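Below: the structure, in structure tokens.
Left out: one protein chain. Kept in place: all the others.
What follows is chain A.
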């Protein structure tokens, strides 16, 4: 069993994520999360933006069950997966073993193989993680998250450490995978373009609260040339404190 279950209430599979009045402070300092409310519908893709120190990571860690809920409540599905900025693969296990780590049942290799194929890593199943490139490692981390068939997928700046080209490819991959799996997604990112390309909704955090909640009503596949894109981009940047002159 996951250690999470005592602190986070579990909803049924494919049920929504509901954060209600979540407050979190470290010691006697100011609240990192301050009466935060957030709801994510089943299958919805939400991008979470905010400046450093705005509480994004704390919120994600609480949703992931890594931090306890001390004030307020969190309801989320039982099956969740997290992809971090670093792949966090075990260097001493081959890629496919990392993918199915901790999963019960026989024929795990075949299971791993099909998911790795899906994320475009079919040619590196037997590789050692330390021989992977940054993009390949994140694909493996993504495979490890997807193989658990999560109802809720959390992505914590998963492409921040990748080069620009690889990042674009990974965004495309995420978009495809989400189209197929249709799980709820919370993507923490600093990249406004990334949020606009991928998410149904962008929320901006400031001082531990949701400060802006912006629907992104563009059709997929999305293009930077879409006139609405430029408008939404400006709105998001302004809510992050960046103004065009």
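Simple rule for what comes next: contacts are C-beta pairs under 8 Å (C-beta built on N, C-alpha and C of every residue); 3 or more make two chains touch, one makes a residue touch a chain; residues count from 1.
Heads up, the rule we're going with is that contacts and distances are computed from a predicted model.
Only one of "Probable oxaloacetate decarboxylase gamma chain", "Serine/threonine-protein kinase RsbT", "ABC transporter permease subunit" or "protein-glutamate O-methyltransferase" fits the UniProt record of the hidden chain, and that name is "ABC transporter permease subunit".
Of A:58, A:81 or A:184, it is A:81 that touches the chain left out of the display.
Among A:64, A:155 or A:236, only A:64 touches the chain left out of the display. Interface residues of chain A with the unshown chain, by the touch rule above, are 1-3, 64-66, 80-82, 84, 86, 88, 90-93, 101-102, 128-131, 133-134, 144, 148, 161-165.
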